[in-house]
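To start, the structure itself, in structure tokens.
Only a portion of the chains appears, each positioned as in the full assembly.
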């Protein structure tokens, strides 16, 4: 049998050829749009492009100006406040609701639908409705005042100090349902025996949740985190629909800064510099995570 | 000999506990209004109220006339129900010179929605399938880039996408819009599909390969029929996402093919003196109807699909 | 002697499905009782009822003479070990062991003492600082037992604690659990569907089928004198050989006759005197059939080897004998090629005879 | 031929005005396809730019008159209208000439100005002052003085919408009215940072701080909602461009009776004129190109000018049209233009970028008292020094 010539190893390029062909759209999108687009953006952030992209480099000028702009600073602060609070509250509320839903309750379907339906609505709609409910004249404040509490004040959208919380209320209304769903799915995946073991050990329910179940749901929390976080970075429509960044610039966010400077101020370079800062932030947070989640562990 | 077990069991210890036979027996009695239930349903109901409030306001307002809105408060039920705002929102509201309300946008939206959903889900599912079952060198790298792409604000990407579509010569066409939706739906959908397919037993895939099925045959005949839950999730995400999209709809279409959200924005933002809140709310509800219906119909599958696809990593 | 666990008239149904039906069971103090039955017969359900993790629809449960039917699990004086270990994954072994105690407010030095004792008994001292993910299956199982051990309970409940382990480890841990019982002398209730575990561990075995206990006896009795066809077929691997036939009068004696072959019932201890003409099933265990033996005075039967399964220490022969297949266990050294003709003789003293209709032992 | 025209004129008066344009254009045998995008220029502009640069241009598009479209023209994306202009003798008829100048690049004309807008108007509700028991002010100073009375009567003294450009416009108006022509021109046209940081401007900022107080509590977003507050007497006055006129008209109010208007805030004889213009992207389709020419012609047609501007509340770009039917306020405006007291608007003087920066500063200033006039002026001077 040694007479057989050893078969040649086929060209690696043609291995899994179909798979590669089928992945072309993905590769194009990943490399062409997301990577290419990002690089393109970064490149042009070093130019003084105005209405149309032009390769006339001005070094770090755009960045200098960016970080000297109070509106940008406010945007970043707002995003940080909104982001952190939104993460905390969606996780806490989402988890609490999920934990309640997991108690073998009646009408589970009804409750779940109620919590989830806002997710089906666009930010434009969400912003509009909440803008209205929070309107001091005929929204909650107006109602409470008309009940006789003349000094009651609740006008988050018109008070620069708390406007970001007004946006948060609407954001949470829209997003916690999905978080609840994810958490519920996670809770349902916990081994029944863990609950039993905890009961036999005499551990109260809340401690079981806190010390046993939540740590076990790490993957769910990570997925949820990715979904919420990607939404937070992008937050734009909600702000535009609710306050257009106002009052003043109290509720500005980075995405809006980017958009306004690219298209309204017709200073693409400035918009691109701001985008690049956003990309950089995202990359700093995401790349280590992506590496751990997807790069580190090999096929299952 | 018939009942050896019963004979055996009533042995030694019977008398020690005989006195106790009258003690607790069977199910522990439970009060419906136990403290636990009051807290549980109380919290859930309060939360439900918070979630329902805006919907209630929308519905109630859309059924009121303008005078009533101006005087009354937003939470009071309509004294006189009128469907005029709905009619107006659907068929009469004006933007600029066009006074046919949302009706035109509805069909445009449908025409955009169907191919976009189908194409984006197809592309993402095939990519997810490739990533899960047919890895090749670099595939994970592309995937990581995609995931990072999920964090990029759409606004940032508009310019490069405009240029790319212009170079492809599909700017302003339905094809172009479908491509845009596919691009921006890609990251999350691919993640979902990849995780889902990876959670299916590898043996199935191996068995099919031994049976001689190729890439497409395995996808179509083995994987697809098993993936209903995740397709439902993807469908819901895309239907809501695409239907609610405003930015791409307006940037990548023309007036005669504007989707419903653009019309909605026009109605809501074209203020003729006073805002016609009732018409706005009716328009809002009409626009949200399609994704809402999709939710109500397939919400249960959504949770199942999430459990199957999103939560595993 | 007082009973450790008594179950009276216990019923449990999930909706319309009755999983347990009027079950009575007395477990003696210090006894090792094994609940054995096929999947879905209600073993875990019964165990969960005893532990207080499921509420019975009807009936009572006593532990140490106290009616605990409505008690919380933690107040019942029980410890439970689960098939999936159910260790708290993010806590170290030590934390796993102490969690329940800390919650109950046991003083620190008492906790340390108990953990030291348990980990010594189970030989897990070197593992105390590790997390469950860093342990092997057997080690995890030991920690799970330890969690019950530190709680100083009266009754140990085991739900298939070894099913997730591989054969080798299983047989090792089996011995350890047996040693543990010898040294602790606690009452233990142990659920399994592995008959080897049941036979080797149990003081008494309760064999269950669809929520009803079929036989409750010591292992030897269960093995040698099964009360009905189900128990007979369930216990023993390979299964008992069943021959369908009837009882006939032959030469003044009642003999079993099947396929024109007759088996004298010499030495068989019938519970009720066998009546000729009855349709019956004769059960013969593979190791109670002898091949080419030269025991005198016993009738010989012809048989042909169909298949041979060498298992190292033994050899299993599948024979064709008078129209049915029969398995016979012989020593591992002798080999028979398929087709070989053999002489069989039967150990009727150790055989079982069942009514074909009621399936009860005769 | 179908011609798609994009614009952001969707409020009541604006839409009526557009309808006039469309009617005139349709009368020429073509078809106006309306591409209205509600919101404001900031919503619509990116869409227009994307479409033009994306290679799917519309037939015509509104742009603010000024420097906004310059790069598009330079990139060769806009149609050269010189021929049409010559035929229509635009150079002669368009007044003030600065309007056409900003359409002219390298001697070629690229846009059709359609109206003249000026920002420097104070709109006052007669009813509101009556209610507060003060006479209707004759100028800004009186208005400021009357503000406390208005507050007492539960009336919002100054209505100001939340959009950034409204704050910017209010400020520019104050600069011209209170600072005077020289300051205005040296700051915006010559970009003199010293003047911007100087004592005259400090006065303007003081006045702006007053305006900020008067505007506190007006919880509306859109400019026409703010105007509506004036129309309904809920607010005393609003500083807004002449387009507010259209809203009063639609509401059936009569100038002088129901409301008053004070150009230059009643102080300055000058107004700054900008305006809207239409640009015509280069199209491949011959027919459409012809239709573009027709539309450009139609827009400057005297009849259309009158009809359009009456509805819109703005001034016509032609000096030679008969405006017998105009109301009180428009007449005032026409007089100023006729006197040659029209200055360059900030839209024309500053780049969109600088405009935006200024707007950002002003919206911050007007919404929060934590920004002192001094700090604001410092930042303003910075913007001016780097402006182009």
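A, B, C and D label the chains in the order they appear, each numbered from 1.
FYI, a residue touches a chain if its C-beta (ideal position, glycine included) is under 8 Å from a C-beta of that chain, and two chains touch if they have at least 3 such contacts.
Everything numeric in this text was worked out from a predicted model, so none of it was measured.
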Copies per chain type across the entire complex: A x1, B x1, C x2, D x1
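Keep this in mind: only the chains that are shown with their structure count from here on.
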Steps needed, at fewest, to go from chain C to chain D via touching chains: 2
- request: Would you kindly say which chain has the C-alpha centre located farthest from the C-alpha centre of chain A?
  value: C
Query: If you average the CA atoms of chain A and of chain D, how far apart do the two points sit, in angstrom?
result: 38
Message: Based only on mean CA positions, could you tell me how far chain A sits from chain B in angstrom?
response: 16
Message: Centroid of chain A to centroid of chain C, CA atoms only: how many Å?
response: 55
Query: In chain D, which residues are in touch with two or more of the other chains?
result: 46, 53
Task: If two chains touch, include that pair; go through all of them.
output: A-B, A-C, A-D, B-C, B-D
Field: Contact set on chain A toward chain C in their complex
entry: 191, 193-194, 196-204, 207, 211-212, 215-216
- prompt: Which chain C residues qualify as touching chain A in the complex?
  reply: 48, 51-53, 72-75, 78-80, 82-91, 99-100, 103-104, 147, 151
Query: Tell me, which parts of chain A touch chain B in their complex?
result: 12, 15-16, 18-20, 22-23, 25-27, 29-38, 40-41, 53, 96-97, 100-101, 103, 105, 109, 111-126, 128-130, 132-133, 138-139, 142-143, 146, 173, 177, 181-182, 184-186, 188-189, 219-220, 222-223, 226-227, 229-230, 233-234, 236-237, 254-255, 258-259, 262, 268, 275, 278-279, 282-283, 286-287, 290-291, 293-295, 299-300
